[in-house]
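Worksheet for the structure shown next.
Left out: one protein chain. Kept in place: all the others.
Order as written gives the chain letters A, B and C; numbering starts at 1 within each chain.
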Amino acid sequence: MAGSSYGTLFKISTFGESHGEAIGGVIDGVPANFQLDLAAIQNELNRRKPGQSELTTPRSEMDQVQFLSGIFEGKTTGTPIGFIIPNTNVKSADYDHLKNVFRPSHADFTYQNKYGHRDYRGGGRSSARETACRVVAGAIAKQLLQSIGIQFSTYVSQVGTIAMNNKAFYSPSEIEETPVRCPDKALAGQMIARIEEIKQLGDSIGGTVQCVIMGVPVGLGEPVFDKLHAELGKAMLSINAVKGFEIGSGFSSLGMIGSEHNDVFLANGQTKTNFSGGIQGGISNGMPIDFRVAFKPVATVMQTQETIDSSGNSVQLEGKGRHDACVLPRAVPIVEAMAAIVILDFYLRQKTTQL
Amino acid sequence: MAGSSYGTLFKISTFGESHGEAIGGVIDGVPANFQLDLAAIQNELNRRKPGQSELTTPRSEMDQVQFLSGIFEGKTTGTPIGFIIPNTNVKSADYDHLKNVFRPSHADFTYQNKYGHRDYRGGGRSSARETACRVVAGAIAKQLLQSIGIQFSTYVSQVGTIAMNNKAFYSPSEIEETPVRCPDKALAGQMIARIEEIKQLGDSIGGTVQCVIMGVPVGLGEPVFDKLHAELGKAMLSINAVKGFEIGSGFSSLGMIGSEHNDVFLANGQTKTNFSGGIQGGISNGMPIDFRVAFKPVATVMQTQETIDSSGNSVQLEGKGRHDACVLPRAVPIVEAMAAIVILDFYLRQKTTQL
Amino acid sequence: MAGSSYGTLFKISTFGESHGEAIGGVIDGVPANFQLDLAAIQNELNRRKPGQSELTTPRSEMDQVQFLSGIFEGKTTGTPIGFIIPNTNVKSADYDHLKNVFRPSHADFTYQNKYGHRDYRGGGRSSARETACRVVAGAIAKQLLQSIGIQFSTYVSQVGTIAMNNKAFYSPSEIEETPVRCPDKALAGQMIARIEEIKQLGDSIGGTVQCVIMGVPVGLGEPVFDKLHAELGKAMLSINAVKGFEIGSGFSSLGMIGSEHNDVFLANGQTKTNFSGGIQGGISNGMPIDFRVAFKPVATVMQTQETIDSSGNSVQLEGKGRHDACVLPRAVPIVEAMAAIVILDFYLRQKTTQL
Partner (left out) sequence: MAGSSYGTLFKISTFGESHGEAIGGVIDGVPANFQLDLAAIQNELNRRKPGQSELTTPRSEMDQVQFLSGIFEGKTTGTPIGFIIPNTNVKSADYDHLKNVFRPSHADFTYQNKYGHRDYRGGGRSSARETACRVVAGAIAKQLLQSIGIQFSTYVSQVGTIAMNNKAFYSPSEIEETPVRCPDKALAGQMIARIEEIKQLGDSIGGTVQCVIMGVPVGLGEPVFDKLHAELGKAMLSINAVKGFEIGSGFSSLGMIGSEHNDVFLANGQTKTNFSGGIQGGISNGMPIDFRVAFKPVATVMQTQETIDSSGNSVQLEGKGRHDACVLPRAVPIVEAMAAIVILDFYLRQKTTQL
């Protein structure tokens, strides 16, 4: 109930503050007897970690995951996988000036009022640092799904107003070619330039992450409340800085009429178009699943802002500490991780619809 | 797990097919000792029911709710409220021609493949008829929330490309003034004309519903996975025909930079702007909550379409039966119901954060 | 959270008060495409219903279940099965004298204090009448389990101090031979005589129900918290009037030492003895599962008792209304229903332990 668990059959429960000793979690419901590639899990963490390129915050965390249980002789045992990621590059003194100040559009004000007590260092639990735990669980889910032919293509499709037009399935190498993780090289160059410009201003900029999933069998998703795209939406909207989600045609469907928008079936059960985004009635139809996630420009800027302290006094807040001008490149593995968690969970749920 | 329940503390479990005997549900976790206005619940159902105006499908269901438990001497007992809504205007023979045919962009194909057996009459469980049960639960939630000063303003803000610019809080009477439930009278006229035009074509058109919620106390929403807007997103995306969701600035935040987008605090704890949409770090900050929901043009059109049958043969599907050219006006009470369910659930969750 | 749902994958949510219009429920997670025997479900209800023999309360309810959804052309669709059981023989006036009085060892006092408002007629939600809904769900579970070779033998093994010694698997016909549902005919006679005697006194008597389950595959049950016998225990203890539960050797294990109590494996994987009751480490081992459930003498007696009213005044409570001197015979189908729900739920859960 308290919000730190996700999933039903494949389930993660996480803990940890940005400047505590460690973050970590418990992954329960991992199918047994599966050979895990631990290096591949660490590699996903490396794609998320700060300091990986000039484009990201210089906080230099190793983000080294330590597995404590649930894996024996390299294979999953079916029992929970416990893990921790120590916080190493903790500069809590950097945050002393924030002890009694509410940063604009951060969670300082709401946490203080919700709980009456908060760890103000680096945002505490509200820091996007917690997403590293999602990446661990997602990397495990992705390996399991890959073994049954499900593939993910997740990339930056827009930075500010610089946007790709299509939403094709790109390979990992195409995506990783540039540090901005946009597979369109020309646009990637423009995006990088724009991010550098914003960074110089001490400001921030948003964008979208596109995710395309191939090989999802027909039948995943549940009727009514737990529709596959509803759960994907929740998963994405739970990521820090996300303000919007759309599946298939999404908001652009408003410009169409029904006879244009309907996906006509072909004899092989596939559809001629895919405005449905691979999901009909909340259930996967075997076509590629595609969705987009909108990230706002993040709240931390290196500028002086007016705000209030916990006594309601107006104060000037100077921008200091570490800063990501654009989180989109680092958001890619997070979006992919959450997508993998959702798909695996529904894959397992679908196994229970027949005796 | 099977998708027909929603909520954690205030929780609804629904059942029912479009052409079965009845639809209904169980609402558990209703706070005790609360005087219910049963007529107001029925009134919400009337706002959703088919045949209420020239703009909607002519299926003429009474949608009369019958409460079976959980209410004694007009007040809630704290035990589950069971209810049914009989299906009266059932013309199952209208659907015989669909027995072995998969309608484009409906759930026929996915249900058949998910379960291996389906009630094909009127879409069975995948029919939007199930949303009547949501409206019952939502109407109860709304009454409880109103008693503690939480108010909803939900309306049609866009039909096709005809769109309102602002997202103010309008009163119920302003919204109900036109059958399209758009409080901007000039635009409402254009929307109605556009819907009539589409209806003549036997086609369909989408749009957006805007929801603004006032009076939500600071502190609702849970960290990490169960952020308030993530759950609102899931709730909305679970409604039939929804393809997108955005909170606060949403997708339009992509055109802004951080220093513009940050909501600066005023001395009273409110914020100068509200790009956050009333939620920061997943937790309500006391400002109005506002979000938008995108509905695609619905799949039922009165035109001949090519499709396949269950043996994979190409067939011509003629458009017959009853048809909503634009579901947006009827979607308004559904969006509001789901919003009320979510807010009440988080309100109760928040009560448990202190001993 | 509010207690009216049970199960994880195969899940029932019930509603209804003893003297409301109807009781009923929603069963979600029913495996699809299974041909149900509706008469067999009604037959289980008949085994539970009042007035079925001289031994039980004369309240004469038909307990006729009406299915409203989830079944199409006789087969499950995988979507929720909604059902109601109308309350027909409602004599609410019989309960007027109880409006402000707390019956000893009933739930009147606790419901009033928990909720601040209660339906006092016939105990409202606390009435054992709600168990009829469990029987419906259990009867469906039992049919599904029978189709994969799992069989139940549930019977009265003790009334007062009249007790069977063994705990064998008896056939349905052996159990149903006497109205007391004890398969040992000599003891059954004694039990019936004892119940008649207690009935004449206007008093009540308890006993135990024994359940033996054959054909459960190895592997059902989850480690740590959701051990199979822990969930069976909860299921049984949730039935009205139950005060104790034991699995396998149970409390009698206290008189043994480890070397006697250990179940030695045979070459075929079975065990020589079965003190474990078919469950080791919380997981079924393929041997018969056996447990016992202790029912107290129920609280309704036809005698004058001292008690208090809602203002704290001492009052004399006369025994009137309808009365079961011994609920054990009627408890048999309830215990069996809950056992079937638990086993089916774990059966489905086990399907998700492998990819």
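Criterion: contacts are C-beta pairs under 8 Å (C-beta built on N, C-alpha and C of every residue); 3 or more make two chains touch, one makes a residue touch a chain.
Source: prediction; values computed, not measured.
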Checked against the full complex, the residue among C:Lys75, C:His97 or C:Lys234 that touches the missing chain is C:Lys234
Using the touch definition from the top, which of A:Ser13, A:Gln42, A:Thr208 or A:Thr300 touches the missing chain? A:Ser13
For chain B, residues in touch with the removed chain: 1, 9, 29, 31-34, 78-79, 144, 147-148, 223, 348-349, 351-355
Could you please point out the chain C residues that touch the chain left off the display? 1-6, 8-9, 14, 102, 104-107, 109-111, 113-116, 125-126, 130, 158, 160-161, 198, 201, 203-208, 218-219, 221-227, 229-231, 233-235, 237-238, 240, 243-251, 253-269, 271, 275-277, 280-285, 294, 296-301, 303, 305-308, 312-314, 349-350, 352-354
Positions on chain A where the hidden chain makes contact: 1-5, 8-9, 11, 13-17, 20-26, 28-30, 32-33, 66, 68-70, 72, 75-82, 84, 114-119, 124-125
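What we mean here is this: only the chains that are shown with their structure count from here on.
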Validating interface symmetry: for the copies chain A and chain C, is the fraction of residue numbers used by both over half? Same or different. same
CA centre of chain A versus CA centre of chain B: separation in Å? 26
For the pair chain B and chain C, the C-alpha centroid-to-centroid distance in angstrom is 39
Give the residues of chain C touching no fewer than two other chains, as numbers and ranges. 1, 9, 29, 32-33, 78-79
